[in-house]
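The complex appears here without one of its protein chains, the remainder shown in place.
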Amino acid sequence: MSATNIGVIGCGYWGPNLLRNFAENEAAQLRWICDLDEERLASMSRRYPMARTTADYRTLVADDAVDAVAVVTPVATHFAIAKELLRAGKHVLLEKPLAATVAEAEELIDLAEQHKRTLMVDHTFVYTGAVRKMKELVDSGELGDLLYFDSVRINLGLFQRDINVLWDLAPHDLSIMDYLIERQPEAISALGSSHIERGIENIAYMVMLFPDQFIAHFHFNWLAPVKIRRTMIAGSGKMILYDDIEPTEKVRVYDSGVTANRVGDREAEYQTLVSYRTGDVWAPKLDSTEALRYVVAEFLDSIRERRQSLTDGHAGLRVVRLLEAAQQSMKNGGQSVILNIAATRHA
Amino acid sequence: MSATNIGVIGCGYWGPNLLRNFAENEAAQLRWICDLDEERLASMSRRYPMARTTADYRTLVADDAVDAVAVVTPVATHFAIAKELLRAGKHVLLEKPLAATVAEAEELIDLAEQHKRTLMVDHTFVYTGAVRKMKELVDSGELGDLLYFDSVRINLGLFQRDINVLWDLAPHDLSIMDYLIERQPEAISALGSSHIERGIENIAYMVMLFPDQFIAHFHFNWLAPVKIRRTMIAGSGKMILYDDIEPTEKVRVYDSGVTANRVGDREAEYQTLVSYRTGDVWAPKLDSTEALRYVVAEFLDSIRERRQSLTDGHAGLRVVRLLEAAQQSMKNGGQSVILNIAATRHA
Amino acid sequence: MSATNIGVIGCGYWGPNLLRNFAENEAAQLRWICDLDEERLASMSRRYPMARTTADYRTLVADDAVDAVAVVTPVATHFAIAKELLRAGKHVLLEKPLAATVAEAEELIDLAEQHKRTLMVDHTFVYTGAVRKMKELVDSGELGDLLYFDSVRINLGLFQRDINVLWDLAPHDLSIMDYLIERQPEAISALGSSHIERGIENIAYMVMLFPDQFIAHFHFNWLAPVKIRRTMIAGSGKMILYDDIEPTEKVRVYDSGVTANRVGDREAEYQTLVSYRTGDVWAPKLDSTEALRYVVAEFLDSIRERRQSLTDGHAGLRVVRLLEAAQQSMKNGGQSVILNIAATRHA
Partner (left out) sequence: MSATNIGVIGCGYWGPNLLRNFAENEAAQLRWICDLDEERLASMSRRYPMARTTADYRTLVADDAVDAVAVVTPVATHFAIAKELLRAGKHVLLEKPLAATVAEAEELIDLAEQHKRTLMVDHTFVYTGAVRKMKELVDSGELGDLLYFDSVRINLGLFQRDINVLWDLAPHDLSIMDYLIERQPEAISALGSSHIERGIENIAYMVMLFPDQFIAHFHFNWLAPVKIRRTMIAGSGKMILYDDIEPTEKVRVYDSGVTANRVGDREAEYQTLVSYRTGDVWAPKLDSTEALRYVVAEFLDSIRERRQSLTDGHAGLRVVRLLEAAQQSMKNGGQSVILNIAATRHA
């Protein structure tokens, strides 16, 4: 079996990581590196002399030898570039988020289907050992009924000029939740504030309501004194604390919960204790392989096996749909946006 | 100068702490202990044999020797009890929150004014070494322009039967913010969920918008795998992290911040770094005196000096106004409630 | 069955805790409280009006109605007081360490045997949920061969005038190790330094060698910037980290270890990796009952059941033997002291 010929468009912050992982995967042959910055291109070329370089992505579109392309450019450019690539019969891996609007995402999915090509989004976190272990736990049912999902992703860090903190950070947590919970919210609202650049929110809160009292909440912040990456997933049986900052023990499972005692009514007058359970805590060993290695392998495998990937266009669309709704809510001062569940159900 | 004769109504979870602090304050003379539970009353009586006991708070209302009364009963009863006490000319210290509605709180304030009596609310946290140190820092101006207030108060713990997690926990954070920030929000919204008892939210999120992009957010939770009590107060100059779980170093001041560089436009293509500053971190030594000791002293002093206390009826009202608005928003699925700033400005 | 009549001698820092636990145990009747300080005696008397008070412990020795006495005085006085009590036919619970010398400890054990009375030492930590859980783990064999015991007990705190940091803090860790490991060292050495009071070491290190490469090390310090109470117990199969500062999860079990690969010799030139395993981490739920409650119960039970207690005179002697040897080593600049294993084997 011959290797898949790969092009990578965009060598900014994340692109070099994809380049490295394609270079290390034997099923891939790095054919093109594309970036607008000449210096960066030269630097990448020294590292990967087997690949050709170009500043014009259309060179890749036009090269019949190219099988698949990773697009690691700003989200505003995803649609235009991916459209041309798919039409030219290339398989496409897009950096998260998949596209800037639901309409764009839907059109890309349609194009991929028409041309029978793989369309995949780089929801990297889905491929981490931590998230895959949590998926096992959730799917095993031992958490019981799911109660809430609460995620905090804050630090003092990179400011983006083209997108706000929501579009920058939320794709991580939304893709994790989408993968783990497999449910879509009925309503979403978001509020944020812009302290640095007018119109670019650097802090944002987002909350989603689901059927059956399940609730999800998110805090994104580019301007925090400390770095926190922490998610709680609570079930009636067990609860998970996922702390991505921890060097080890990123996932902890708490055998804790609450049971409402409704038998009898001889409660103390002023306040009563619902009986709660605190039990063992368990931190499972996690696969520490770099997630991007699995992303690249899944992309190549799904091409070869002509199947949908774990994070296909539909997964990308579901995340974009939530981003778009949250953005709309934020623009309207936090007014709740009702989501059409039928339209957004898990593919 | 003769001691102030004190009665305490309610000996549940918090009442005994007030009893102990009144007993230890030389300016107070414990005269009455009141509780509906006979056993608890007997137990308190053994500890404070100088005080009389009764199951009927009207005994205190009727006793002319009583100067002042602390009411440590469920919030639903505050108004009825405090009204009788004020009319009978007693000074009143009410457990937080001051009252169950804005209307009640306003009537209590009016009554206290008519009868020239002290009306105070036990916003305990305002009297802690940590909060007083943060007040110094905020007032000194070294934080710069205030950007946001973010507070998380979660754990696996006490469930209340009569009030939800918002009314239980929010008074702490709202009283802290009110004291530190001295600003009132323009709009408030809240969302929660009830996993244990129908209609009693055990998780709630609340967000407030202020003029000038200042934003405040709160997370309250009775059903979390870990205990967190953490507040961030960010300024354009410095940021504070207040972690009440820390045994020492509860308050940390980060000499960190962000400056937008708008000079020139030669930014890199895909993303740019707003220049940010990380500097020294400083954890000031804090007064570790029990806060309730200061609460009791302030109550006694404000009576003797015939002045408003630090946490007077107006402070209590401001907190109740926010709780009432948040509750209304939560009932309406998170719909924003616009607050009349004129009505709620700092007294 | 009638209650055991109890006297408590010494109401300084720890005595009141024993008083409280005897008062709460229905099998005990508090008969005497003894202390040299009149004020303290009066304060205790108010709290426990059923007990008589005296400044002279000989009153308890002479009172035939007294069954058992807890001695919570400085270690230098243990021997003289306990000797009189045992001779008068009283059961004796001594605060740790049991005595100031091996000779004293041995004589007390002999006296207790002659008079058929219970002699027990208050090795409180042995009765904590954390230590009892670790005992289960060690006894189950899942740790594999024991490799080392490493304990750090440091903080900025109480200085003693009559004893050094070794005699103050080491009894805790030595009693824990004695209970968990049930082995005696062949040699012991210790070094310390006196920065505050000449001749009273405020920092000390102690190391013990056992047969089979097992090694134990201890760091005691009254003058540390932070508080640490941490013990590692490593086995060839699993390792335990016991952090007594942690509010929860005090005991963590690491399914980690190392295996030497001796098959073949094609190791890389400069350094090679012995294969090591990192696996799950597990924090078992612990009984959070106050340990002293169990101490008091064990004392009363062992009296009633005419049996040795879990922390009997021999346990106390083993700890004193190590303290005496460590003190001797410290006096001689860390010179190793060889221990007569036959004499110190587990009774």
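We call the chains A, B and C, going by the order they appear; numbering starts again at 1 in every chain.
What we mean here is this: a contact is a pair of C-beta atoms (placed from the backbone, for glycine too) under 8 Å apart; a residue touches a chain by one contact, two chains touch by 3 or more.
A quick note: this is a predicted structure, and the numbers were derived from the prediction, not measured.
Between the chain not shown and the residues C:30, C:134 or C:147, the one that touches is C:147. One of C:24, C:110, C:197 or C:287 touches the chain omitted from the figure, and that residue is C:197.
Only one residue from C:101, C:248 or C:336 touches the chain missing from this view: C:336.
Checked against the full complex, the candidates C:3, C:27, C:41 or C:187 give a single residue touching the omitted chain, namely C:187.
Mapped onto chain C, the footprint of the missing chain covers residues 10, 12-13, 36-37, 73-74, 147-148, 150, 156-162, 187, 189, 191-197, 202-203, 205, 207, 209, 213-215, 217, 219, 221-226, 232, 234, 236, 239-241, 252, 254, 256, 258, 260, 267-274, 276, 278, 333-336.
The chain not displayed touches chain B at residues 248-249, 255, 278-285.
Rule of thumb we're sticking to: only the chains that are shown with their structure count from here on.
On a Cα centroid basis, the chain most remote from chain A in this structure is C.
Centre-to-centre spacing of chain A and chain B amounts to 39 Å, using the average Cα coordinate of each chain. In terms of their C-alpha centroids, the spacing between chain A and chain C amounts to 53 Å. Centre-to-centre, using mean CA coordinates, chain B is 43 Å away from chain C. Annotation for chain A: residues touching 2 or more other chains are 278.
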